[in-house]
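Have a look at the structure below, then the notes.
All protein chains but one are shown in place.
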Amino acid sequence: MDKGKPVTAIIRIQCPDQMGLISRVTDFIQRNNGNIVALDQYTDKLESHFFMRIEWELEGFALAKDQIAPAFQYAIATPCQMTWQLDFSDQRLRMAIMVSKMSHCLYDLLARYHGGELDVEIPIIIGNHEEMRNVADQFGIPFHLLKITKENKEEQERLQMKLMSDNQIDFIVLARYMQILSNDFIKAYPNRIINIHHSTLPAFVGAKPYHQAYARGVKLIGATSHYVTEDLDAGPIIEQDIIRVTHHDTPETMVQKGKDVEKIVLSRAVEAHIARKTLVFQNKTVIFN
Amino acid sequence: MDKGKPVTAIIRIQCPDQMGLISRVTDFIQRNNGNIVALDQYTDKLESHFFMRIEWELEGFALAKDQIAPAFQYAIATPCQMTWQLDFSDQRLRMAIMVSKMSHCLYDLLARYHGGELDVEIPIIIGNHEEMRNVADQFGIPFHLLKITKENKEEQERLQMKLMSDNQIDFIVLARYMQILSNDFIKAYPNRIINIHHSTLPAFVGAKPYHQAYARGVKLIGATSHYVTEDLDAGPIIEQDIIRVTHHDTPETMVQKGKDVEKIVLSRAVEAHIARKTLVFQNKTVIFN
Amino acid sequence: MDKGKPVTAIIRIQCPDQMGLISRVTDFIQRNNGNIVALDQYTDKLESHFFMRIEWELEGFALAKDQIAPAFQYAIATPCQMTWQLDFSDQRLRMAIMVSKMSHCLYDLLARYHGGELDVEIPIIIGNHEEMRNVADQFGIPFHLLKITKENKEEQERLQMKLMSDNQIDFIVLARYMQILSNDFIKAYPNRIINIHHSTLPAFVGAKPYHQAYARGVKLIGATSHYVTEDLDAGPIIEQDIIRVTHHDTPETMVQKGKDVEKIVLSRAVEAHIARKTLVFQNKTVIFN
Partner (left out) sequence: MDKGKPVTAIIRIQCPDQMGLISRVTDFIQRNNGNIVALDQYTDKLESHFFMRIEWELEGFALAKDQIAPAFQYAIATPCQMTWQLDFSDQRLRMAIMVSKMSHCLYDLLARYHGGELDVEIPIIIGNHEEMRNVADQFGIPFHLLKITKENKEEQERLQMKLMSDNQIDFIVLARYMQILSNDFIKAYPNRIINIHHSTLPAFVGAKPYHQAYARGVKLIGATSHYVTEDLDAGPIIEQDIIRVTHHDTPETMVQKGKDVEKIVLSRAVEAHIARKTLVFQNKTVIFN
């Protein structure tokens, strides 16, 4: 957290589209003397659904932090049938990272964290292999090894979830974690587990997408970060990007080139999540400015 | 113009930042029963300057077209010190194209026009060479040849400007027009002349940018569309894009590859201008959603 | 064709990898006093297969045009088990365009053709709808309407193929031709029919890919040009590119934005084909420099 930055409140809203939404929300904040620092809204005309993100400075705001939610609920959210969420910028999210054997995404996240670019706490890193322990050690973050076999998967997931709750984890980043989470795990963190898949989904779902891409002879490879849902590689997409390949590329050079796209696409998704700029509606994301 | 589309009003605003702007504007429209179809706003915190574009359907709006401007001026624009502009989506802009000898940008504009993608009238094409007459003829648009020499430039510009005013031209597109316009001409069309420069400005200002790029050994070339101001190639940038080059490229292949970027970057700028999504402040553009 | 450019011979080769291939080929040309102007080669290590494209000036070459093929076959191709092809740069390919109702790809091709960028002949445009006749007329190219119904498809394809052979067509470009060609048609033009599909294949095969992309909530859309094979949208990929979309995009705006990518990706593929820079091996392309 940038200490010089003023503390802000952020409300994210979705509701059926109706007249007067923007003026009602902005009016609520401005009547209470709030200085709006960001506002982005969007109406899905096909679904008649409204989305909004508004951020204002708490300094000088007429309502105390704990008064905002009840007041907003009463005055606006209830009459407008809003699904909404209030956050404060000084409330640092607690993020767990799950890894297997590859280091590029983990390093990219930890380098940003260490460089002050990610405004989160990272209390734990969980691996299903030993390999990433030394990276966690480099950054002084506790590493928990929980090897997964067909036999112990249920038990190990219970331990993973206990670690999450013991450490008050807000959201989880799968930094090339090569295990499929159970539905129970996924349901416990709705729209709060971010995965990176190494293809431009929906192309090349499942295992070894670069080998699939090589076999198909594509001229572009890419990566997709998305919220994890019970359908494999089918959750709401947060960010995607690509890189060019040619006939010179083998599956191995694609794996290598793809790493740069994977790590950037994952980190951008994590940054959007931390900044409370994402919203999910019908298996799609709205990404606010 | 898509005949099925409902007619809308569009207001673009800029003014000193102040409390309550968004709710005042949205309230004005909604109290008059306007259905907002697009809203985008932005505050330049460094300059404390506010920008907004709002679009709403005229059907059912409580004010007649000619009542909107005075009402808005009185109720909002004057008290808030706004610079603002009202447009209606059924008021087709009249666009002139100026060309020299190259056809790629001209064709791209005319192909979109003919395909119904550009909601404008194109009453005239003006060339300083004969070459593009046949392209104008293909699309049945009057072509005016006004050759420019050092001696006749002033006189020819007078004729150009007369053509503009006789044809009630709203804005002018320089589709690789290889002449520098005089300050008098430029002043007559402030933020209404769009040029395409074949480099990612501010790199390679002036003549033969691809030859400059080749000499410098760059790995990217690009194009910049901008509003023309009295400073050569220094006006507010609307859009930029690039394409990769390698050591295999010569100035000639760069010219060739660059054409694709030029035409797309120019057409995107023209589309943004037509959709009334651009605003100029301090030699920069705000491009609304 | 650029009249100033010297005439060249181009040989494209593929064969099992073996020692000495490059020096044998270059030696053949240089012993006969050929000035090599381009050489690109590539070895697929996984398949132990060798690919090469070599281009040299005919001026001063010791062998006459009609002597080159037998000499090369005897001295090199037969002993090395090569599949190969000889072309001359002054031998203009004859290209047919097939269209339905959309103009953007057709215009992009014809604008390049008219601007001297595509070194081909375009003797015919075939449409299964009337809409594109006026574009063909603008460029003075004969337009043949062959409407397709379930009942007459076989008969109409016979007429299409007769048109192709009457006009000595070398290759066919499907510029958003919305009909599936029969296997007999496809077999008659192996690796000589170029299609543009409006997605980054293999994502969104089949109909309405932008609607599929919208439903999936992707953040990128794209286009793929490929040689047509009997498997729908599964032929060797020549070129791909993408453009970003956001939650603001609807299927309609995706269709609109996608047009720019489609036309550029198709035209690049056509340019590579005309320059004899493509080679197909095992449902993939090698694209030479």
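Which chain is which? They are A, B and C, in the order written, and residues in each are numbered from 1.
The working rule: contacts are C-beta pairs under 8 Å (C-beta built on N, C-alpha and C of every residue); 3 or more make two chains touch, one makes a residue touch a chain.
Remember, it's a predicted structure, so these values are computed and weren't measured experimentally.
Q: Taking the entire complex into account, which one of B:Gly34, B:Gly127, B:Gly222 or B:Gly258 touches the absent chain?
A: Of all options in B:Gly34, B:Gly127, B:Gly222 or B:Gly258, contact with the hidden chain holds for B:Gly222.
Q: Where the complex has a chain not shown, which of B:Tyr42, B:Tyr113, B:Phe143 or B:Tyr210 is the residue touching it?
A: Looking across B:Tyr42, B:Tyr113, B:Phe143 or B:Tyr210, the contact with the absent chain belongs to B:Tyr42.
Q: Taking the full complex into account, find the residue in B:Asp17, B:Asp119 or B:Asp241 that is in contact with the omitted chain.
A: Only one listed residue reaches the unshown chain, and that is B:Asp241.
Q: Per the definition of touch given earlier, which of A:Phe139, A:Phe185 or A:Phe281 contacts the omitted chain?
A: A:Phe139
Q: Of C:Val7, C:Leu39 or C:Met161, which residue touches the hidden chain?
A: Reading the full complex, the residue touching the unseen chain is C:Leu39.
Q: Which residue numbers on chain A touch the omitted chain?
A: The list for chain A reads 102-104, 107-108, 111-112, 114-115, 117, 135, 138-139, 248, 256, 259-260, 264, 267, 289.
Q: Could you pull out which residues of chain B are in touch with the chain that's been left out?
A: 42, 44-46, 51, 200-204, 216-220, 222, 236-242, 246-248, 250, 283-287
Q: Even though one chain is hidden, which residues of chain C still touch it in the full complex?
A: 19-20, 22-23, 26-27, 30, 35-37, 39, 41, 43, 45
As a working rule, only the chains that are shown with their structure count from here on.
Q: How would the chain A/chain C interface be labelled, same or different, where same requires over half of its residue numbers to be shared?
A: At the contact between chain A and chain C, which are copies of one sequence, the residues are largely the same (over half shared).
Q: Quick check: which two chains are joined by the most contacting C-beta pairs?
A: A-C
Q: Rotation angle for the CA superposition of chain A on chain B, to the nearest 5°?
A: Roughly 180 degrees of rotation.
Q: Using mean C-alpha positions as chain centres, tell me how far chain A is from chain B in Å, no decimals.
A: 37
Q: In angstrom, rounded to a whole number, how far apart do the mean CA points of chain A and chain C lie?
A: Chain centroid spacing, chain A to chain C, equals 42 Å.
Q: What positions in chain A touch 2 or more of the other chains?
A: 45
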